[in-house]
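Yeah, one chain of the complex is gone here, protein chain that is, but the others are all in their spots.
Up next is subunit A:
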Amino acid sequence: MDGEELTEQETALYDRQIRVWGVDAQRRLSKAHILVSGMKGTVVEFCKNIVLAGVGSLTLVDSREVTEEALSANFLIPPDENVYSGKTLAELCCDSLKDFNPMVRVSVEKGDISSFGGDFYDRFDVVVISSCSFATKKLINEKCRKVSKRIAFYTVDCRDSCGEIYVDLQNYTYSKKKLDETDECQLQYPSFEEAVTIPWRALPKKVTKLYLAMRVIERFEEAEGRNPGEISIADLPGVLKLKKELCEAQSFNESHVPDALLERLVSDTSEFPPVCAILGGILGQEVIKAISGKGDPLKNFFFFDAIDGKGIIEDISNPNPGS
């Protein structure tokens, strides 16, 4: 390490978390640059967590205007038209996030996330996207993978009272403490495209149904040219039809993708605040682990469903013959 020490101010503020992950990790956090797109409830929770943790900078992308739905799970924006009128979601969230930790540089990047060129991503260590179409997720994931310095890439989505986190750390080496010694571990992550194109029959047995349901909804919105979340109960027949087609094409048993779950996902697309807190918390921990290089990272999908209360990790990757 370059011998840079934390300031007295940082030591006092971060005392309790330094006791969890150590001074070295805290130093790394203070040098990390995070890009976030899609300022809905879950992402707002994540941003709160990462700013409190003391990252170097946080850049927000979301040029949407305030709507009722946008306010529903967002504690950063006061529900006062005088305050929010004329500003984008990113701008409003930025103003509030700065308050949480004056030592973190929070800023807004205007424009659409899918339009940024490859070198835009050069300056980031972590990229988190949400409320994106299937195509956009693929696109940005690819751009991040092209950057020579490794970027930790995440997607997070919450629909109704369940949600999903996807993690891509590419080729990842990290240290793991075992009693008195420290082990070096290595993991290989598939790209987003690689992961979601794994035939369903090749997935782990009893894979979470939510994974499958999310893929169906994703494809449906893609096929219909919808914005993410732009779906309703009226679309259910179309969604079920697509599900049938997808399953048949892969010789996959339809009953593994419950109709009831799909119905739930199309009926209520708004985020349930407790689930935002849970997903935002888990995601926050993952990003902190990736930046500090300490601790087992999640590989590679995480699901939470309030109905059964389980928070499940699924490894959706092609098994490596040599590993």
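Everything below uses one rule, namely that contacts are C-beta pairs under 8 Å (C-beta built on N, C-alpha and C of every residue); 3 or more make two chains touch, one makes a residue touch a chain; residues count from 1.
The working rule: contacts and distances are computed from a predicted model.
J.: The complex lacks one chain in this depiction; which UniProt name from "Tubulin, epsilon 1", "Trafficking protein particle complex subunit 6B", "Phospholipid-transporting ATPase" or "SUMO-activating enzyme subunit" does that chain carry?
T.: For the chain not displayed, UniProt's protein name is "SUMO-activating enzyme subunit".
J.: Based on the whole complex, identify which of A:39, A:187 or A:275 touches the chain you can't see.
T.: A:275
J.: Check each of A:48, A:143 or A:215 against the chain that is not shown and name the one that touches it.
T.: In the full complex, the listed residue that touches the missing chain is A:48.
J.: For subunit A, which residues reach the chain that was dropped from this view?
T.: Touching the chain left out of view, subunit A contributes residues 5, 11-21, 23, 41, 45, 48-49, 52-54, 72-79, 99-100, 102, 206, 209, 255, 258, 260-261, 264, 272-278, 280-282, 284-285, 288, 296, 298, 302, 304, 306-314.
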